[in-house]
Structures are given as structure tokens and as C-alpha cells.
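Removed: one protein chain of the complex. Kept in place: all other protein chains.
And then subunit A:
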Amino acid sequence: MSNLFDLLVAGLATGAIYALVAVGFTLLWQTSQTINFAQGEFVMLPAFLMLAAMHAGAPFWLAIILGILLSMILLGLAFKMLLVDPMMRHGVLPLAIATMALAIGLKEAVKQFFSAEASPFPSIVPTGDIFILGHAVSLQSIGVLIVAILAVFGLTALLNRTSLGHQMQAAAQNPTVARIIGVPVERMILLTFLINALLVALASLLITPIYLAKFSSGEVLGQAAFIAAIVGGFNQVRGAIAGGLLIGVLDNLAAAYVSTQYRAAVPMIFLIVVILFRPQGLLGRAEERTV
């Protein structure tokens, strides 16, 4: 039983990170029909930007700020202006393929400029345990969960409670009407790209101390987040959150109770079942687009 509790906590912590990445997926899809297959690599890169800042002599806190800012410039602004905007004119599929190429490019660039070897990465959460209901739970798991939940709540509040959020929703649901009533649609789209960059930088900061900084570490994350987004509902932020948590827990339970060899297969099978019986995702709505 204590084993199950540990597995649930660890699964939720990993799932919360998947959720952050999956939310970014859905945001980009909602506002600009971008399916970003480089999303995993987007999580890998900020850690290396932070490491580069630390190698240049910056303290950890400054490296985090620089890393997040650089991520927003490179993975938000530059990604939109240099890749999405020019490719979008040719349709969704060429853009999706271009993001696949970007994923390969990012991996190779990090391998070339940094190293193919893994590097250690400091944790923002101290190591140690706290006791919940008589169970020792690591501070790191709790810290990851709290930061991820705060980020998701912050985002939901922004989308639902502020004028800016309402404008973003309007831009996503019906750009033509939004434009007529004076919503700066282009700026709203750019904003979602910047928010996605912020989310992946945050995910990078949380996951890298556990997975280590490595050029290939985005592969697993990108895939998990993609599955999470589809399972939860590609057109709903809350769907992506639920999907992320579900896949995190499912992955851990599968590794423990099915078999380590087949752990990767279980979320895939679940994905197929969801697509067969509820193609809009568990919380998604058919034929609707909101953020």
C-alpha cells in the first residue's frame, strides 16, 4: 500500500511536468494550428541555456532568469517569426514537418556545441523528506507538484479572469470576429507562443535535475506530452492538465505492476483506446476551440 502511495506521488510529480508541456501543445494548436513536434526539445534546450549561463559565471538564480528570458526569445518569438509564420502559409502539415526538422536541428546543435554526454543540473527544491499521512514523501516530488500546479492555476486565472485572457480566448475561437471587435489577434497569438516558451522553460527547470541535462532528453518528454494532450483533449487546457497527470501516474503504475519492458506501451495502448472510443479526448469537446 505504501508502495502504491509512493508510486502515485512520483507519478503525479512527473505527470505535472507532462501537463505543463502538454498545455503548451494545446495553446499553440488553439491559437495558430501549430502542432509542435519539437516540444520535447523545447523542454531540453532551456536547461542548456541555464547551464551555459552558469558556465559563464552567473549564479543559479540569475541563470534561471536568463534561461527563461532567452527561451522566450528563441522558443517563443524567433520560433513564431522565423518558422511558424513563413511555413503556416503552406498549411498545417508542412509546418508540422518543419517542427520535426527543428527538433532534429536542436538536438544536433546541443550535441555539437555542448556535448553528447549528460550533465548534472542543480535542483531548485532541496532534497529531503516530509511525512504525509505517515509516509515519507520527497520534498522534490512535492516541490515539482506545487510549482507545476501554481503555473497551471496562474495560466487558468490569466485566461479566465483577465481581459487579456478573454481576448486570447476570442482570438482562438473566432479570429475573424475577434478582429472586427478590436482584439489584436496577431499580438494574442504571439502571446501564446511566449507563454508556451515560459511553460517549457519551467518544465525544463523542474525535470532536468531528475532526468539530467542531455541532448536527447526531449524525446521521451515530447512523446509523453503529446499523448497527454491527445488523451486529455487537444482543444482544452484542462484536458491537457488531466491528460498529463493521468499519463504520469499510468506510466509509473505500468512500470511497477505490468513490466518495465512494456511500460512505454501502456500509455500508447491507452491512447489508441481513447482515440477509438472518444476521439475528442477525455475532457475535450468535439468541433470546438477554446483556450
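The criterion applied here is as follows: contacts are C-beta pairs under 8 Å (C-beta built on N, C-alpha and C of every residue); 3 or more make two chains touch, one makes a residue touch a chain; residues count from 1.
Criterion: contacts and distances are computed from a predicted model.
Colleague: Suppose you had to identify the omitted chain by its UniProt name; would it be "ABC transporter substrate-binding protein", "Glycine--tRNA ligase beta subunit", "Putative Zn-dependent peptidase" or "Ion-translocating oxidoreductase complex subunit D"?
Modeller: The chain we cannot see is recorded in UniProt as "ABC transporter substrate-binding protein".
Colleague: So which of A:Ala10, A:Leu95, A:Ala170 or A:Met188 would be touching the chain we can't see?
Modeller: Candidates A:Ala10, A:Leu95, A:Ala170 or A:Met188; residue touching the omitted chain: A:Ala10.
Colleague: May I ask which residue of A:Leu69, A:Ala109, A:Leu212 or A:Leu282 touches the chain that does not appear here?
Modeller: A:Leu212
Colleague: Looking at A:Gln30, A:Thr99, A:Gln140 or A:Gln236, which residue reaches the missing chain?
Modeller: Counting the whole complex, the residue in contact with the absent chain is A:Gln140.
Colleague: Name every residue on subunit A in touch with the hidden partner chain.
Modeller: 2-3, 6-7, 10-11, 14, 111, 115-120, 127, 129, 136, 138, 140-141, 209-212, 214, 216-217, 220, 251-256, 260-261, 263
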